[in-house]
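The structure under discussion is supplied below as structure tokens; questions concerning it will follow.
Heads up, this is only part of the complex; the chains shown haven't been moved.
Think of it as A and B in the order they're written, each chain with its own count starting at 1.
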Amino acid sequence: MIENILQNDGLNIALSGIIVVFAGLILIAVTIHLFNKFFEKLHRQTERQTAPPKPAEKQPIIKKTIPLTDEELVVIATAIECYRRIHFETLQSQITFKHGEQQSAWKSGQRFGQRLTITRKL
Amino acid sequence: MDMIIQIIRTTGFANLEWGNIIMIIVGCIAIYLAIVKKYEPLLLLPIGFGVIVGNIPYIQGLPLGVYDTIASGAPQNSVFSLIYFGVTSGIFPPLIFLGIGAMTDFSSLISNPKLVLLGAAAQIGIFITYLGALLLGFTNLEAASIGIIGGADGPTSIFLSSQLAPHLLGPIAIAAYSYMALVPLIQPPIMKLLTTAKERKIRMKPARKVTQREKILFPIIVVIVAALIAPGSLPLVGMLMLGNLLKESGVTDRLSKTAGNSLLNICTILLSFAVGASTQATRYVDGVNVGFLTQKSLGIFFLGLFSFSIATFGGLLFAKFMNLFLKEKINPLIGAAGVSAVPDSARVVQHFARLYDKDNYLLFHAMAPNVAGVIGSAIAAGVFIAIFR
């Protein structure tokens, strides 16, 4: 049925298709790369003038308002971690991971903000 | 007495055919694999259940199945046809992409943009399978829809089929999801075949940390570039990137959580169930059997496996090809992750690499071609839409 390919202009379509896919993804890669370079440069310039206030903003409000001893923090973090594992972990891991337990970028799921560094000490 | 006979005539028992029984068993197997083997349970479970429901026979005239619409002659649109409308109209896949975008971290790709090439290379599977489908006698529209199975991306496959070849939607969707579930079985032999032991042990430098600004810019850049190149990819890429922007912006948590949770789950349940319920063993339209148990489906399943293999070949070989030019060699295994099947194929890469060097963690690196593959196959779908619509 090779004529089915020829009649339908199949080779042309396939070739053009893969070219467009490559073109699109390369263009994306290049644009990202250029923006990265640009901001890196910008960053180096602004770095000399001022300390970045952004991380402070990202920090949860906890530090501002609740002074706690380390032990208290451990207890609290344990409770949270424990709670999280019961209610969220299964959920989370089932979304994307089906066969394993190991940590990964995909699984890190920072969108829920549930990974406090402190819990890792446990 | 007549009444009892009439009622018996309407029961499923009276109308049951062998095809239905086979399909009900298939549905049960899908449920078994989902629950016991944990193969893509979020999809295979409702699909399997849908297959069972879709193969309960009923007397003609009752508006029950997904195909029973007023347009097709039923007295009213059945409930399942209303759900199936979300599939055939093409709206569920983009909404699912919205949710997936709201849960996906593109850091890996942003930190190492050249790896997108691997995601592009694996799409060769789509186009070669398209040719293969033409060879087997499928029409152009059908061939394109079948080819996209090689994109290893459920929503993309369903979206394209719904636009180009809705009558094949069932087998295409099920082939796509089945092979995605079977990626851990399909890819390793090919990896073994194409890489040397030395190559498999190549370690890659830890990626640099990506700033929030880059993460925010990423979806905007991708949607503009991808859609300018292939406008037909807009529904998929647009929604995927909207979801990602909602996530990364840091100011719309509320929206990204709902998109990645309630909305995604609702669409997943309804889409999977409806796709499953669309697999009636035999179904006659104008006297032609367009049911699931036909030669066409067999061809589609064969071509689907073929396309997954070709895609894996493509990714792996292109990675080796890139290494010819790169100072800092990449581990060619991550090329296999270019097929998408997020995140399974990336995990397969990691697992396979660790068989040879147990401290070689490739998962993060493999995510780059993995997510690039998603964008790549959405672009490929866009090209097909542009050509055939």
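Heads up, the rule we're going with is that a contact is a pair of C-beta atoms (placed from the backbone, for glycine too) under 8 Å apart; a residue touches a chain by one contact, two chains touch by 3 or more.
Remember, predicted model here, so these are calculated numbers, not experimental data.
Overall stoichiometry of the protein chains across this structure file: A x3, B x3.
Keep this in mind: only the chains that are shown with their structure count from here on.
Averaging Cα coordinates per chain places chain A and chain B 22 Å apart.
The touching residues of chain B, when paired with chain A in their complex, are 38-42, 102-105, 107-110, 113-114, 116-117, 119-121, 123-124, 126-128, 130-131, 134-137, 139-140, 143, 184, 211-214, 217-218, 221-222, 225-226, 229-230, 247, 250, 253, 256-257, 260, 342-344, 346-347, 350-351, 363-364, 367, 372, 375-376, 379-380, 383-384, 387. Note for the complex: chain A touches chain B at residues 1-2, 4-5, 8, 10-11, 13-18, 20-33, 35-36, 39, 54, 58, 94-100, 102, 104-106, 108-111.
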